[in-house]
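For this view, one protein chain was removed and the others were kept in their places.
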Amino acid sequence: MFEKMRVKTKVIDSGKSGLDTQTLEVNVGPQHPSTHGVFRMTIVLDGEVVKSLRPVMGYLHRNHEQIAENITYSASMPYTDRLDYFNSMSNNQAWAMTVEQLAEVEIPDRAEYIRVIMSELTRLVNHVSVIGFLLNDMGAFFTPTLFAFREREKVLDVFEAVSGSRMMCNYLRFGGVNRDLTDDQLGQIKKIVADFPAFLDEFETLLAQNEIVCMRCQNVGVLPAELAINASITGPMLRASGVNYDIRKVDQYSVYDRFEFKIPLGEKGDVYDRYYVRMLEMRESLKILNQALEQIEPGPFMAPKVPACLKNPRNFKPPVGEAYGRVEAPKGELGFYVVSDGSKEPWRYHVRAPSFINLTVLEAMCIGYKLADAIVILGSIDIVLGEVDR
Amino acid sequence: MDQMFVNIKAALVGLSDKVFPDWVGVLVSIAVSIVAIALLGPLIMMYLTLIERKVVARMQNRIGPNRVGKYGLLQPLADGVKMLIKEDIVPRNADKVLHLLAPILIVAPALLVFAVLPFGRNMTAVDLNVGILFFAAISSIGTIGIFMAAWGSNNKFSVLGGMRSVAQMISYEIPMVMSVVPVLLAVGSLSTNAIVEAQADWHWFVFTPWGFLGCVIFFLCGVAECNRSPFDLAEAESEIIAGFHTEYSGMKFALFYMAEFMSAFTISGMTTTLFLGGWQGPLLPSWLWFFLKTYGLIFIMLWFRATLPRLRVDQLMALAWKFLLPLSLVNIVATCIWHFLSDEAFFTPAAFLVPLALLVFSYWGLMKLNQPYMPEKRVYPLVD
Partner (left out) sequence: MPQLEFLIKCGVYGLMGLGIIAAVGAVLLPNLFHAGLALAFVLVTIAGIFMSVGAEFLGMVQILLYVGGVMTLIIYTIMLTGRLGAKDVRAQNRQGIFAAIAAGFFVCWIGPLILKTGAWPQRESDSAPPLLSVEDLGMSLMTEYVFPFEVLGVLLFAVLIGAIVIARQDRPS
C-alpha cells in the first residue's frame, strides 16, 4: 500500500489534443481547515482533478505506544482517552478488555451494562459529529455541525456527571468501572435516548434528500467491497461498502449477545452510503441503549477483589503471555495488542487504530475526482488525528 | 419624510450658494453624494457582518455576538479596530505591488456601483442614462482585482481560487446580463430611475412570468457573482482555505470582506430595482421601502449560507451554461411576446398566459435535456 502511495505522478498524459498541460502539486495541510487536525495530503492536480494523493501522517505523533511500555498497565488508561478523543469511553473499553483477558478477570453484569451504555452513547456522539463535519466539509457553514453539537453536549453532560470529565473520561477500570451510575444519571440517559430519535428525524429531513448533498455524495469516492476487505477497512466504512462485519456481532463481546439489533449495510460504498449508514447505525445504537437501560440491574460495579490487579493496580504484574482485545469502536475495529513479560510494564504494546488503517485507501478513493471531492471523501472516512498518529 | 435626504442635500447646496460662486455649488452637490456613498458603503458592510452573524447564529441554535454594546451593536466597530491593528503580512515571494493594489481594486468597483442605485425617490447619486450597463461593466472589473490578488500572493491555493472565481464570474455574468434584457425591453431605457418609475402602481416586474424568472436568474447569478454560498467555491474555506485572499491579513483582508458584503448589498439592491419595484411602495417613505426589500433579499442570501452545502466546480458551470443561460434567452423571447400581446396594459390574461406557457415548457424541456442529477433512492438492508 505504502509503496504505491509514494509513486509521484511526474508527467500526466495530456490526451489526444496534444495540448501541453501542467500539473499542480498542492499541499493540503498540515494547517488546513478541513484536514481534521494536522493531517497533510500532497495532492497532484490536473486542473481540479486529483491525479495522485499522498497522505503524510505523523504531525501529532506523541509516542503513545512507547510511553505505555514504560508505565504500569493501569496508568495507560488515561492515555487511551487521548487516542480518539471523541470516543474515550470505547477506547477505555478496548484497553480494559485486553488487560482483563490477560489477567483473566471476570466482570460483574452491571459493569458490563454500564460499559455498553457508555460505548453506545459514544457512538452517538461520534456519528452525529462526523456527519456534521462531513456536511461542513461540503460547505454547509457549520449549521449541521452545530445541530449535531447540541445533541453531543447532552451526552457529554452525562459523561461529565459519571466520570468528572467531558472528553477525557478515564472512566473504566480493569474489572469494572470507576464509579457506579446513580438513578439520576440513568434517568438523564433515558431522557437523551428518548429524545434522540426526534433529533435524528430532523437531521435527516433537513439534509439527507437535499439535491446538492446527493450530487456531492452519491457515486463519489466509491470503495469497492473487495478493496475494502483487502485493505482491512473496518467500521461503518466497511459496512457502507456492503460487507457485513461488526465485531459486536462477530465476537459477541461484553453483553452484546443479549440485545436485539441489526447491522445496516450500504449499497455502493460511496460517500453517501458512508453518511447514511452512520445515520442508521445511530438508530440501532438507540435500540441497544433502550434494551440495556431496561435490563440493567443493581449490583456490584467492580469485580470482587480477587486478582492481584484489582487489589493493588500500581503493582499489578500480569502473568507472562499476550492478549489482543478488540471492540467495535465508532470508527472501526479498535484493538490493543499487549505482551506481558511478568513485570509491571507491558513488554510490547500496540494499538490497532481504525482511523489510521481506514485512511490507507484514501488515494484509491480520490483519484479521478475533483479536489473538492477529495476533501469530502476524507471527511467521510472519519479520522481523528490523535488516533492516526498516536 | 420621503424626501428627507434630498432636502438635506438641497439645503447644503443652498448654503454654499449663498457664500461661494455657483460653480462651487455643483462641486458641493457632487461631494455630498460622494461622501454619502463613501460612508454608506462601509457602514452597510459593517452592519451586514453583524446581521449575518446574528441571523446565521439564530439558525444554528446560537445567540451570536452580544458582548460588545447592547445586542452586540458595537461588534462591527470592535472588529474594525481588531482588523486595523493586526499585523499586515506580505509573503516574501509575493508580487508586492499587485498584492497591495488588489484589495483596493476590488473595493473600488463594489463602491462605485452604489452610484447608480436608486435608494429612493430622487435619491440616485448619478442618474446615468446607461445605469444598468454601468452596473454590469463596473462589477466585471472586480475580476481583475481577484486576478491580481491570486497572482500577487504567489500561493497555489490563491491561484486555484482565483481561477475558479474568474471562471465563475465570467460564466455567471452572461445569464445575469441576459436576465436584465427583458426589463430593458419592457422599460425601453437603461436608466435605473426610469426602470423604477416604470414599475409604479404595483406594476412590479416580478409579478409577470418573465419578470419572476428574470428575478430568480438575476438573483442567483448575483449570488454567484459575489461569491456567496452555495456558489462560494472561490473562497471555499474547506477546500482551498480562502482562495484568492488566503495570503491577506489585517485591513487588506477586511477590504476583501468589505467588497464581498457591499456586492451582496448592491446585488440585492439591483434585484429590488429591476424586478421588485425599487423604492415603490405604499405608506412608508420610498427609501425605507428600498431598504426593506433589499434586506429581505439579503436575508435570503444568509439563509442560503446557513443551510446549503456548496456546489462542485463542474456542477456550478453546468448550471450556468446549460440551464440559466438558455432559460434567460427564452425569457427574452417571452418578454417580446408579452410586450406585443399586452398592448401597453400591465396585465391581460393572454399576455400573462402565453409567456408563462412558453417558459414552463422550456423549463421542462431544459430539465429533460440536461437530465439534472436526481437523488438516488437507496435501500439499506438491515442484517444480523
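When the chains are written out, they are named A and B in that same order, and each has its own residue count from 1.
Criterion: a contact is a pair of C-beta atoms (placed from the backbone, for glycine too) under 8 Å apart; a residue touches a chain by one contact, two chains touch by 3 or more.
All of these numbers come straight from a predicted model, not from anything done at the bench.
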Residue among B:L128, B:V181 or B:L329 touching the omitted chain: B:L128
Candidate in contact with the missing chain, chosen from B:V28, B:M46, B:L111 or B:L190: B:L190
Hidden partner chain, touching residue among B:V6, B:V68 or B:A136: B:A136
Contacts of subunit B with the absent chain, listed as residue ranges: 21-23, 26-27, 93, 95, 98, 128-130, 133-134, 136-138, 140-141, 143-144, 147-148, 150-151, 154-156, 159, 162-163, 166-167, 170, 173, 190
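Methods note: only the chains that are shown with their structure count from here on.
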Euclidean distance of C-alpha centroids - subunit A vs subunit B, Å: 43
Residue ranges of subunit B in contact with subunit A within the complex: 56, 59-62, 156-157, 159-160, 164, 229-230, 232-233, 236-241, 305-315, 373, 375-376, 378-384
Touching residues on subunit A, where the partner in the complex is subunit B: 24-26, 32-34, 45, 48, 135-143, 146-147, 150, 206-207, 209-216, 218, 244, 249, 262-268, 272-273, 276-277, 280, 284, 370-373, 375
